[in-house]
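Shown here: the complex without one of its protein chains, the others still in place.
Up next, chain A:
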Amino acid sequence: MTLHGGVRQAFERVLDPADVLSDPVKCRAYECDGLTGYRVRPDLVLLPRDASQVAAAVRVCHEHGVPFVARGAGTGLSGGALPVADGVVISLARLKRVLEVDPVNRRAVVQPGVTNLEITAAAAPHGLYYAPDPSSQQVCTIGGNVAENSGGAHCLKYGFTTNHVLSCEVVLPDGSVVTLGTDTNEQAGPDLRGVFLGSEGTLGITTSVTVRLLRTPESVRTLLADFPSVASAGDVVSDIVSAGIVPAAVEMMDTLAIEAAEEAVHAGYTVGVPAALVVELDGPVEECDAQFELVKAICEKHGCTRLHIAGSPEERAKIWKGRKAAFAAVGRISPDYFVQDGVVPRTRLAEVLDRIAGMGTDAGLRVANVFHAGDGNLHPLVLYSAAAGETERAERLSGEIAELCVEMGGSLSGEHGIGTDKACSMPKMFGEEDLATMHRVRHAFDPDGICNPGKVLPTPRLCGERPGKYKPHPLEETGAIERL
């Protein structure tokens, strides 16, 4: 079934008709996000130009029962912006204005299509910056960061998107517009902003975001250290934390990731070493200097084979360029790869990496690791060749790794979200009552189930069904199963 002409006309009444795309070829550009294995061509793609047009478009969806999926830059890696076949995609790409930078109150108000790095660029003249920094920060948008509660390397010390968003203007699934959150951390009543953040576009569409800005630290010290084993690098992380130091970032890369990154950007990494750490401290110069000496000593104690200290901002940028380019760089050493995103308690890093290596060997596939070691957020990259028929095996291994993280006491996702990719793994992490409660929360926001259906929660109950507006499963109709 496709959307009938009346619905399309209704959208054309609230948007410029040229901003309502129905040409299948044009719509194809929106058929997936960064998780390219899942593709669904939407019936229509809407390109609103401002918040009122977003609200008007959602009202049309509400009136006609049309499911909608909001989309920013499409950099998501979990299929969170996967369209619904009989629905519309609402692109926020045109809402890309920085509405206000308020240096006195250290905050900025931006539209959802503004990229993460553009916020910092707008704040920089005032000596301020926006702390959460996903590796894709040059291209990913704040709207997507809000949807996924995205993190990044500096979240260990500074917290995640949810800790830096003060409020959001949100179009609810019935087309009404509300503000969630306030100008401060103080709110009257339950923290709805906190529920909305990380809800992966299933509770509404944000049309403006007020973020907290931080003072650019006085001093930043960065080092790159090589280690003879992943375990020794992991011990360094534990010792740093035990010493009462909260680094701005601690990133770890293994042999394959180092090789790929070095080949791509020549950041000065040592090819062939089993593990490398990027440790960054920031803060007042006196604190930074004192703690940096301690970090160096800890690295040496654990058999560091090379310690490279960034001597200039350029050298620091180079180290980070290698780290942030690592995902894309893996494309140089493998025709295809899946990026997985799971979290384990930091103390189990060495154990879980060992298990992953074993699982890779069993599956006959290579796994590269580049991750946020400080907070246990792994990003195993499962390398494969689609041409060699390895896709299914790689997909299975990737899913098993995510579920291993849960078995280790961690989480299915640290920053990329559950999306379409891992909705069916949610029962591994949560019980029926947990998921049923999340359904109730979702129902309060979206009683008709039209807002990004099929994402996050395993709905329809039996995974494998096509996402869309709820329709009873045939087994449900016979009474054989029950919908919670």
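In the analysis below, a contact is a pair of C-beta atoms (placed from the backbone, for glycine too) under 8 Å apart; a residue touches a chain by one contact, two chains touch by 3 or more; residues count from 1.
Just so it is clear, contacts and distances are computed from a predicted model.
Colleague: Name the omitted chain as UniProt records it, choosing among "2-oxoisovalerate dehydrogenase subunit alpha", "Circularly permuted type 2 ATP-grasp protein", "FAD-binding protein" or "NADH-quinone oxidoreductase subunit F".
Modeller: "FAD-binding protein"
Colleague: Check each of A:Gly37, A:Gly159 or A:Gly303 against the chain that is not shown and name the one that touches it.
Modeller: A:Gly159
Colleague: Consider the whole complex, including the chain that is not shown, and state which of A:Pro48, A:Gly113, A:Gly144 or A:Gly198 touches that chain.
Modeller: A:Gly198
Colleague: Pick from A:Thr255, A:Thr305, A:Thr347 or A:Thr391: which residue touches the chain that isn't shown?
Modeller: The missing chain is touched by A:Thr347.
Colleague: Who touches the missing chain here, A:Glu280, A:Asp336, A:Asp375 or A:Glu400?
Modeller: Residue touching the chain left out of view: A:Asp375.
Colleague: What residues on chain A make contact with the chain left out of this view?
Modeller: Residues in contact with the chain left out: 102, 104-106, 127, 148-151, 155-156, 159-160, 162-163, 172, 176-180, 182-195, 197-199, 215, 217-219, 238, 241-242, 244-246, 283-287, 289-291, 343-347, 372, 375-377, 409-418, 422, 426, 429-431, 433-438, 440-445, 447, 456-457.
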